[in-house]
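Every protein chain except one is present and positioned as in the full complex.
A and B label the chains in the order they appear, each numbered from 1.
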Amino acid sequence: MAPRRDRCYTREHSSLFEGIYMSVDTATVRRVARLARIKVTDDEAERMTNELNSILGFVEQLNEVDVAGVEPMTSVVSVKMRRRQDVVTDGEDAAAVVANAPVSEDNFFLVPKVVE
Amino acid sequence: MTDLTSLTLAEARDALKAKTFTAVELTDAYLAAMEAARGLNAYVVETPEIARDMAKASDARLAAGQAGPLEGLPLGIKDLYATKGVHTQACSHILDRFKPVYESTVSANLWADGAVMLGKLNMDEFAMGSSNETSHYGPVVNPWRRKGSDVKLVPGGSSGGSAAAVAGRLCLGATATDTGGSIRQPAAFTGTVGIKPTYGRCSRWGLVAFASSLDQAGPIARDVRDAAILLKSMASVDPRDTTSVDLPVPDYEAAVGKSVKGLRIGIPKEYRLDGMPAEIDALWRRGIDILREAGAEIVDISLPHTKYALPAYYIVAPAEASSNLARYDGVRYGLRVPGSDIIDMYENTRAAGFGAEVKRRILIGTYVLSAGYYDAYYLRAQKVRTLIKRDFELAYAAGVDAILTPATPSAAFGIGEKADADPVEMYLNDVFTVTVNMAGLPGIAVPAGLSAEGLPLGLQLIGRPFDEETLFTLGAAIEKAAGTFSPAKWW
Partner (left out) sequence: MNMAVRTPDPKKMIKGATGDWEVIIGLEVHAQVTSNAKLFSGASATFGAEPNMHVSLVDAAMPGMLPVINEECVAQAIRTGLGLKAAINLYSVFDRKNYFYPDLPQGYQISQYKQPIVGEGKVLLDMPEGIVEIGIERLHLEQDAGKSIHDQHPTMSFVDLNRSGVALMEIVSRPDLRSSEEVKAYLAKLRTILRYLGTCDGNMEEGSMRADINVSVRKPGEPLGTRCEIKNVNSMRFAAQAVEYEARRQIGIIEDGGEIEQETRLYDPGKGETRSMRSKEEAHDYRYFPDPDLLPLELDPSWVDSLKAGLPELPDEKKARFIGDYGVTPYDAMVLTLERASADYYEQVAKGRDGKAVANFMINELFGRLNKDGKGIEASPVSPDQLGAIVDLIGDGTISGKIAKDLFEIVYTEGGDPKALVEARGLRQVTDTGAIEKAVDEVIAANPDKAEQARAKPTLSGWFVGQVMKATGGKANPQAVNDLVKQKLGIE
């Protein structure tokens, strides 16, 4: 599905800008669920379509905001990113890594066979 | 002897130092209270053996004069915190039987200061919720009830177990986390004090992530002083968390009881919502009066982008969550539901492991980040977030020291009352608190009165970045005038 354009989406500088209005259909919900690797039943897809549209309708009001020239937030704290030294300080404990694994063997994790 | 659980954390601390009773006695009193209160469902796991062992060790240190700041004080830990060798599931089925081999920085700080762990506290699944009804372990019951009613109420969320346990005296204090209001809203619903410190003040290392740019740890406590004592121990500079800020941790307790004279308190007009219950408005006015009478200067301010904080939050938080929760795939830990192939295994596992609210947010987050929608949703929301933060910066630059608002738009509601409602209606619980997360600021919720139905109502104070001290000072001033609030024991 494509975004429905109302007026001109690129005219962000306009205070009259009304942005794009989107809603999802059940097929979109199924596609997104697939992308998120969550199996959904028909009922769930139906219900979630309504819920998602309710939320998307709610967030639609952001289109009222004039964000022309505004930088998106990258971090709420303005500090320099901490860095680590290039020293091996961790690892060397495979048993701890697989300790909680549903299925493991010889410290490998086991998963249903992946075909490439 | 009086019931040991009636003491505040500060009182218990002093009594332990004075050897009025032992840490083991105090711990046993709480373990007994927890047992008697299982109907509240505040704890998902009780750890009596660990608690007694820690208390014994505390007694030894107390005897040796080596007591830490929290020596022998029994606390509850939100299930979002990784606790070594102990159930840690963020109250989700997908982390079924997960026992981390590591301890979160914040809980480790508490243990290093001598605190005693009573158990893991109930919460909304992955901290997604405002009523503690999304927990895989069932809802928490608020120790408060409406006057003359036995309808079970929610304690708020997501730190519902923490708030209920503190209000019900099932621990001296509790750890909690706040992504959009998850400390302050339940604190307000239970008549307790909760502070969400500045983003970067407490380490996020070992906290099960919900929305990384918003999540922050903080305490829920019985009064302002207790909250100050707990935050002092929880906060630290952690080299393992890139977003942890390299600033010394002040003595927050020293800020309690200081004069508020001359402090400028901003009252943002945008927080006066249409249709806001009259008693919330009255509570806010009462807060204003209290602070004015105590010598603070009250000024009207404007935070024009306030109304966009909640919709922006419901893009940013689910987007981050959809990615943060991708690791729950049945491969390395937690639940695995078999499937015909790897993708089927993923889909079955995640379908069975996540509850409805978590799925909803993962889907919203996945959708807003997906090809073609990123700019319209995520990027725009992050720009709006910049504007929200700028609103606060301008207010503070104009000389405001802190901002006073209601904590919640209502008192606690009944369990199941909003079950069939539109999800957005539940989200509106966070309308006053979420701005603070979006701007990374500190915010404290302090009880300031009771509703007509006899339920606690809270006020929120929002501070400058890393100025938690002023919040404790102001919170204590409100508390001094309004008093503290405890539910009558019925459970």
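In this section, a contact is a pair of C-beta atoms (placed from the backbone, for glycine too) under 8 Å apart; a residue touches a chain by one contact, two chains touch by 3 or more.
Predicted model, so just to flag it, every value in this text is computed and none were measured.
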Touch with the omitted chain, as defined above, among B:76, B:100, B:143 or B:475: B:100
Sole residue of A:29, A:45, A:65 or A:111 that reaches the chain not shown, by the stated touch rule: A:111
Full-complex contact with the absent chain, from B:19, B:97 or B:240: B:240
Contact residue for the chain not shown (choose from B:144, B:333 or B:472): B:333
In chain B, positions touching the absent partner: 82, 88, 90, 95, 98, 100-102, 104, 204-209, 211-213, 239-243, 319-320, 322-323, 325-327, 329, 331-333, 342-343, 346, 366, 369-371, 374, 378
Positions on chain A where the hidden chain makes contact: 31, 34-35, 37, 74-75, 77, 79-94, 96-98, 103, 105-116
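Note that only the chains that are shown with their structure count from here on.
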Distance between the centres, which are taken as Cα means, of chain B and chain A, whole angstrom: 24
Chain A residues touching chain B - in the complex, by the definition given at the top: 2-3, 9, 19-20, 22, 24, 28-29, 32-40, 44, 48, 51-52, 54-56, 58-65, 67, 70-77, 79, 81-82, 84, 96-103, 109, 111-115
Chain B residues touching chain A - in the complex, by the definition given at the top: 97-101, 198-200, 213, 239, 242-246, 305, 307-308, 310-312, 314-315, 322, 326, 329-336, 338-348, 350-351, 354, 359-360, 362-364, 366-367, 370, 372-373, 376-377, 379-387, 389, 422-424, 427, 438-440, 465
